[in-house]
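I have a structure here, written as structure tokens, and I will follow up with some questions on it.
Taken from a larger complex, these chains appear in their original positions, while the remainder are omitted.
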Amino acid sequence: MAKQFDIVEEIVTANRILANEGIVDSFGHVSVRHPKRPDRYLLSRARAPERIEASDIVEFTLEGDPIDAKNAKTTHAPYTERFIHGAIYESRPDIHSVVHNHSPSTIPFGITSTKLKPLLHMCASIGHDVPLWDSHDEFGDTALLVNSMAMGRDLAKRPGKGRSALMRGHGAVVAGTSIRHSVFISIYLEVNAKLQMQAMQMGKIKHLTKGEIDAVIARTGPYTLNRAWENWARRAGRPMQAAD
Amino acid sequence: MAKQFDIVEEIVTANRILANEGIVDSFGHVSVRHPKRPDRYLLSRARAPERIEASDIVEFTLEGDPIDAKNAKTTHAPYTERFIHGAIYESRPDIHSVVHNHSPSTIPFGITSTKLKPLLHMCASIGHDVPLWDSHDEFGDTALLVNSMAMGRDLAKRPGKGRSALMRGHGAVVAGTSIRHSVFISIYLEVNAKLQMQAMQMGKIKHLTKGEIDAVIARTGPYTLNRAWENWARRAGRPMQAAD
Amino acid sequence: MAKQFDIVEEIVTANRILANEGIVDSFGHVSVRHPKRPDRYLLSRARAPERIEASDIVEFTLEGDPIDAKNAKTTHAPYTERFIHGAIYESRPDIHSVVHNHSPSTIPFGITSTKLKPLLHMCASIGHDVPLWDSHDEFGDTALLVNSMAMGRDLAKRPGKGRSALMRGHGAVVAGTSIRHSVFISIYLEVNAKLQMQAMQMGKIKHLTKGEIDAVIARTGPYTLNRAWENWARRAGRPMQAAD
């Protein structure tokens, strides 16, 4: 019970951090797989991340059905794009938290098909590469929103066994082993994109080597995630919980 | 009466949001068509948007004459460029709110005649394209200010049936169906311009398709506008009113 | 006496505005010609603009000698570069306020000899062009600081009858008819430089025409300056004084 409360506060903090660090604006969301029921996840009702409170957090099946259906029809309307989350949890048992955002520096990569690859050690967590998903390939002219499990499942294939994928004309999706992990990757995905845009104008980039990426990933654990989380949480006016 | 009060608070909030999000600096303005008298509109006296209070809001005829002429000559001097608003309301019965700004990322497009086109789903609301108006074409060497109905009417032709137009060496104008709509478009016009400037340096851009733009516009309703508005209003230190 | 007090508060506000708007960092300064003694000017002791209080303001002769010499040797050490101010007041009776800054977007223009010219109506006040002064031409290898009347006078020739000049590898100087005027020009010089850097990457720029620049300058009076000043002062946490 106390545990359940913790996860809810953690997901609220994640939303506030992503807003405060400029990774989401009035849109975008972050979820966590239910700690006791792996066939469910927790996600806010449809609301801007910067405004989210504990009472906004709702429980969903992996298919995106709210457990409290009545509530969903009155005060707690769900995000249209919640299917992104369920589809990734369904196909990736190793994933426990998902972020969907419109992180500003990632957009130019998706619309120009420029390969986004890690160039800074802190950014190795984004993975060896960041595949691109274009909703138009499979679904044609849509509002680009992932509003069904069919679209969610198509998108979920793109990260493969990786950590992230870009969505053309839309944003990005990030998959982590914990809330702190998915938030960490999201923030450094934006950092890498911004730096790569700048460096591209200056000359040929020496990206991290494959071996370097693997070495950084191997040592990025709670020690690193918690140091950053404490800082980001406090900057967003949120308390630091002891890590899970 | 309570209704009239609401609209005034709403237009104050709109001004504060535009300032807080960096869409206007000490100049620029946002108006709303009078909810009961379609031949009038409400606009602040000449003052920086970030400073505007409810008592600054003034009622005008579409020709730009203040209803309270005496006030206009003492404490409530009007904006020189109020004609932008009336000219658009006059020619477009579907428009209920107009924004004029010097939104920073839009300026380079106007002065280099670079076509600004939506590349992100959130930005489809700017319309299929953003026409350019150059005051010099019709009026020659002026201070570039739209200081007469003649200039306002010439500018008002440019958006056509669309939502926005650029003004060379000056800024932009945005036309929406409500205050929340015109503010929403203004903010994402800036977002699109900034992203397009960056992406242009990286390669050929895949913009949204015509079908995608139409699909996004078709589904951008109160659900979307209110979520963003709640967030922007609170960020600007303003309360969220229940939508009209 | 009350008048003297006003000018001191005004110059404090000018310093705070320039810091708050990012035009100066820990260095840079703004002065005003003494309202009753045109052969003197008021300038802060050597201190970062964001920290300046009324008690920091010092009176100088145009040659840069502090009137209170004893104070200058103890608590109120003067800026090394105060000679910039006196040299401009000496050669330009029409000038009543001078700003010297390292405004970030102006620096790349000075070191690449790129012509900075107005492209936005708000920026016409910078003048038809912004000449470049390189201290190396006349003085060779120095610390680039204008630390004598000889250097100040050489620099003062550069704006000619204009409003501004760039200093290679150093910053800019701005000359206005009042404190509000020099601050206004300084802020829009930075705006113009930033926009021109962006637009240059996009294509050929259509700058303001000569006639447009003259038309804007002709109508930029207290109405415009005060609207901006009220906003900038409040943003910097300073009261708005009734204009001089």
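Each chain carries a letter (A, B and C) given by its place in the written order, and its residues are counted from 1.
Basically, contacts are C-beta pairs under 8 Å (C-beta built on N, C-alpha and C of every residue); 3 or more make two chains touch, one makes a residue touch a chain.
Just so we're clear, the structure is a prediction, and the values are computed from it rather than from any experiment.
J.: With 3 identical chains placed here, what is the total number of copies in the full complex of this structure file?
T.: The whole assembly in this structure file has 4 copies of the sequence.
Keep in mind that, in the parts below, only the chains that are shown with their structure count from here on.
J.: Please report how many Å separate the Cα centroid of chain A from that of chain C, as a whole number.
T.: Taking the average C-alpha coordinate of chain A and of chain C, the gap between them is 46 Å.
J.: Touching two or more other chains, which residues of chain A qualify?
T.: Not one residue of chain A touches more than one other chain, so the list is empty.
J.: Looking at the complex, which residues from chain C come into contact with chain B?
T.: Result: residues 119-122, 191, 194-195, 198-199, 201-212, 214-216, 218-219, 223, 227-228, 230-232, 234-235 of chain C touch chain B.
J.: Inside the complex, what are the residues of chain A that reach chain B?
T.: Going through chain A, the ones touching chain B are 25-27, 46-48, 50-51, 77, 102, 104-105, 107-109, 111-114, 136, 140-145, 168-170, 197, 200-201.
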